[in-house]
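I'd like to ask some things about the structure below.
In this view, the complex is presented without one of its protein chains, the others remaining in place.
Let's turn to subunit A:
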């Protein structure tokens, strides 16, 4: 939306908003509308020129905003906001329905009451044509971990976690100052300040094996910032390595499952992708698992490492299985 077509809806909402909040400050009102105090004053000056036919002193909207606070003394009949558009109603209702269908995440009772009230206030609601399922497939163990983490976030307590890092295939014990529990793309994450890594980290709940809520407050340093999720959880970085892979049709899912920089479908049905990675051992594990469905074009060292690990694995299996008493 451009600034100009946001203005009219705001102008229509302002008078009822102010009527509901006698003597509110310019600053507070501007913050609620997401505009600057200067813009708000311009809006008020404009409204002050509007009113009912006749347009005499008694017909115009009357407001005072000389000082820091705003008072409406005549509303010219504009005392209720305009009803929600279909897009506005559905953006809110679909989100509420998604929350209410996700037990254990929020207070679903409050969500359902809010949903019912908004549905009835909106009236004549059309079906939204949009459904959102937040729910993830979650093991029983993970549900318990989530409950404990949620409790720590709510009570603002630090936690000690036993965490499996998939990129390093390693377990570690860490103390984390929880900041929030994120639910993104069907997965739960604990986001917090990791005292070992000295940075904000996302911990996948299904990789937390143990959690202990500590008797000390969660105290992330003031400069700790929440991750901006709007562009996805994982952003490409310059210090990452890049592999060039040729995927057979059976491995095409890799291009959809992992963020890839570039994917080009070849005439023989294979797909060439450029894929970023941090940790070589993680990439080697992925490639070993894909077996013959992938061909490593670059870097050569990566191909060499895959070969070495595969050879060693086959040798070890031969040796171990031949000595096994069957």
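We adopt the following convention: a contact is a pair of C-beta atoms (placed from the backbone, for glycine too) under 8 Å apart; a residue touches a chain by one contact, two chains touch by 3 or more; residues count from 1.
One rule holds in what follows: contacts and distances are computed from a predicted model.
Novice: Looking at what's absent rather than what's present, what does UniProt name the missing chain, "Glutamyl-tRNA(Gln) amidotransferase subunit A", "Energy-coupling factor transport system ATP-binding protein", "Transcriptional regulator" or "Copper chaperone PCu(A)C"?
Specialist: The correct option from "Glutamyl-tRNA(Gln) amidotransferase subunit A", "Energy-coupling factor transport system ATP-binding protein", "Transcriptional regulator" or "Copper chaperone PCu(A)C" is "Transcriptional regulator", the UniProt name of the unshown chain.
Novice: Looking at A:143, A:171 or A:197, which residue reaches the missing chain?
Specialist: Answering carefully, the residue with contact to the hidden chain is A:171.
Novice: Can you say which of A:64, A:85, A:196 or A:240 touches the chain missing from this structure?
Specialist: Hidden-chain contact among the options goes to A:85.
Novice: Out of A:58, A:236 or A:291, point to the residue that touches the absent chain in the complete complex.
Specialist: Once the missing chain is taken into account, the touching residue is A:291.
Novice: Considering the whole complex, not just the chains shown, which residues of subunit A touch the missing one?
Specialist: Those residues of subunit A that touch the unshown chain are 1, 4-5, 7-14, 16-17, 20-21, 32-34, 46-47, 49-53, 55, 76-78, 80-92, 95-96, 98-99, 102, 105-107, 110-111, 113-114, 117-118, 120-123, 126-134, 136-137, 150, 153-154, 164, 166, 169-171, 180-187, 209, 229-232, 249, 252-253, 256, 265, 269-271, 284-296, 303-304, 306-307, 309-317, 320-321, 323-324.
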